[in-house]
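Complex shown without one protein chain; remaining protein chains in place.
Chain IDs A, B and C follow the sequence of writing; residue 1 opens each chain.
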Amino acid sequence: MATFTFEGKTVYYERHGESGQPLVVLNGLMMSTTSWKPFVADFSRYNRLVLVDFLDQGRSSRMTQPYGHDVQIRLVDALLDELGWETANIMGLSYGGNIAIQYALAYPRRVRRLILANSGCRTSPWLQKIGDGWNEVAASGSGPAYYLTTIPTIYSTRFFEENAAWMEGREATLTEYFSNPEVLSRLSRLTDSSRPFDVSDRLGEISCPTLILSGSEDGLVPPTEQELLRKGIRGSSHITLNASGHATMYEYPAAFAALVTGFANLGDEGITV
Amino acid sequence: MATFTFEGKTVYYERHGESGQPLVVLNGLMMSTTSWKPFVADFSRYNRLVLVDFLDQGRSSRMTQPYGHDVQIRLVDALLDELGWETANIMGLSYGGNIAIQYALAYPRRVRRLILANSGCRTSPWLQKIGDGWNEVAASGSGPAYYLTTIPTIYSTRFFEENAAWMEGREATLTEYFSNPEVLSRLSRLTDSSRPFDVSDRLGEISCPTLILSGSEDGLVPPTEQELLRKGIRGSSHITLNASGHATMYEYPAAFAALVTGFANLGDEGITV
Amino acid sequence: MATFTFEGKTVYYERHGESGQPLVVLNGLMMSTTSWKPFVADFSRYNRLVLVDFLDQGRSSRMTQPYGHDVQIRLVDALLDELGWETANIMGLSYGGNIAIQYALAYPRRVRRLILANSGCRTSPWLQKIGDGWNEVAASGSGPAYYLTTIPTIYSTRFFEENAAWMEGREATLTEYFSNPEVLSRLSRLTDSSRPFDVSDRLGEISCPTLILSGSEDGLVPPTEQELLRKGIRGSSHITLNASGHATMYEYPAAFAALVTGFANLGDEGITV
Partner (left out) sequence: MATFTFEGKTVYYERHGESGQPLVVLNGLMMSTTSWKPFVADFSRYNRLVLVDFLDQGRSSRMTQPYGHDVQIRLVDALLDELGWETANIMGLSYGGNIAIQYALAYPRRVRRLILANSGCRTSPWLQKIGDGWNEVAASGSGPAYYLTTIPTIYSTRFFEENAAWMEGREATLTEYFSNPEVLSRLSRLTDSSRPFDVSDRLGEISCPTLILSGSEDGLVPPTEQELLRKGIRGSSHITLNASGHATMYEYPAAFAALVTGFANLGDEGITV
């Protein structure tokens, strides 16, 4: 429940937890700080947790012009300055993972450990086309169409079926939310900001301990793309949640929370067998 | 290049090949007989091949009212009568596989061997919602939006990237094609016809040799759905094409053709080790 | 560094950590408390950790007669009594997972959370035959043969290659260790104790939160066996470590430690999205 000014914009963030390793959580594209509500208690039990809305997300400022990932990367750096944290553990999911990995490349000394959840190292030509589809539907202004073409695809067949009532609630809420043209224009800009992203040839530069978290049925960042991370980042661990789609944090919340908090709290000395 | 009359409608089909085991190929939803052109030479080298357009596909009659899978299943039976074939090997891809498996349940004596490519045994709640999205976009009448929200998702990231020029050609052709409102109304009806499909509790009745063919990154019929087929159909073989999406026949045409023709030409006596 | 008397035998165990959720770690068949040395600091940072040697392991008593899993299950219960712990989080790897799942079935009120690492719900006919092979080689008394036919197979191709020097050290140490006939007779009895194990039809009774941890190339408990656990245990999460064999704790120590400590420290209230 705090804000700071960054390049003339307002950035909204939340602090939870009194002590322990700092943990910064970076949102996926269609998320905001409120999306992490179910995780706050576990993420902050042994950690100083910070949630943050990127520009064009949640309660942070809206943008008016097109932009790229670079402004969000600088925002993360300004956030750490604002908090007075020299280093932090950073977990980013999807879009947030894209920003997280680039932050670790740009500011390697400030990242203690990196967790990349359902996230790749590039926006492949295929994923760009998927994004074009979202924006084409957004341009039509139809909330129902936007919901139906963006949201079901991020869940697994299994989860969707086992959580039918929850999904109906999501559909009602999000369809209304997406029926707001201002929301669709924000999501379109966020989608466009990912267009030229590709750090696949820089993965060897990542030097902090890294955990890669995938869903076996992730329809947006498929296993082959996440495998690129494992092969490129020295010493990384690649974990797959079975029978899970793109939204692993909702499909298996306990496993997700265990991974994030467990990894953030490992000792500095590392483990050598 | 022939037609026959079925329940007052015209059904278009093609015969290729002079001799050998009969092989009937059933189209996926957005396909037609012309989609199989690259495969005709191989499919008909040792087989009597028949391609056919379902109602609302290619050169077969358009429908005017909603319908279900049942009419397409009866169409397959009428086709075998028309050809004078007592039995045939049947390969169906996606929508065609849905019809094929139900045909094998309804007319078990007429199916010698069954090949189910990128096909499940039900339209899961999740897949119904994906179909709702297609139809919502179709209702908007936008060819570009329909292309972008239905086609890229059926290819793997790998294929899309390795065949960039081919995909651009597809986009140009199909965007124009989908800009025809009559085409979109046909595709919407075909999509709707799949809504109540579920034979998951009848798989034990399938008695003919069955080959299940999957893509490891099939975004429409994910591995867990195809695994249901393997576990339910006694003695079936389940093959996965690695680094392939939903359109396995285009992603790995040689492997696809080898599987179909090889399986159709195995001896009646089976193989016992 | 403590012992207690159990059914006339001595059981060796170690306590580490001052406070936090109790965590009991159960060894794989060829392991002992010393095998966990690299993990003690992380396992005990926020937890009261207990390591224990089963009968016929490490510094606990040797057996003279054949026995089954039941005595080891009772041992776990006696250990909790000895510690004065009403409940505990229990993590078991391989053989230890077999005991852990049966302990959770026999004493459901004493298990807060269950972590089953590289562990199945039965000794399949196939796995029994693998065990027969180990015991046949043990009967020959050859330390080198026992090492070569039991140990390499528990590591992935990748790990074996990337850690060549470490593997050479293991080979030297373990070949000498296995050249002791008394060691081979203990390992044979432990192997035999797993023969009639099968709780596949009781998985629905497991009521505590459960995490299943697999290696994608586990040569002893393959993915299909571990999938049985996920499907049978309601609400369980199934995690796969990619490019990992059976010894996941050595192949990816940081990910392993993160999962165990993270899962053990989740709140009692669970996470509802």
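Rule of thumb we're sticking to: contacts are C-beta pairs under 8 Å (C-beta built on N, C-alpha and C of every residue); 3 or more make two chains touch, one makes a residue touch a chain.
It should be emphasised that the depicted structure is a prediction, and the values quoted were computed from it without experimental measurement.
Chemist: Counting contacts across the entire complex, name the shown chains the missing chain touches.
Modeler: B, C
Chemist: Which listed residue (C:M63, C:L105, C:I130 or C:V273) would be found touching the missing chain in the intact complex?
Modeler: C:I130
Chemist: Of C:T5, C:T173 or C:T224, which sits in contact with the chain we cannot see?
Modeler: C:T224
Chemist: With the missing chain put back, which residues of chain B would touch it? List them for me.
Modeler: That gives, for chain B, the contact residues 38-39, 41-42, 45-46, 166, 209, 211, 214, 216, 227, 230, 237-243, 249-250, 252-255, 257-263, 265-267, 269-273.
Chemist: For chain C, which residues reach the chain that was dropped from this view?
Modeler: Interface with the chain not displayed, on the chain C side: 124-127, 129-130, 132-133, 136-137, 140, 142, 144-145, 148-149, 152-153, 155-158, 160-161, 164, 216-217, 219, 222-225, 243.
Methods note: only the chains that are shown with their structure count from here on.
Chemist: Could you run down the chains that neighbour chain A and chain B together?
Modeler: Of all the chains present, none is in contact with both chain A and chain B.
Chemist: By the touch rule stated above, which residues of chain C touch at least two different other chains?
Modeler: none
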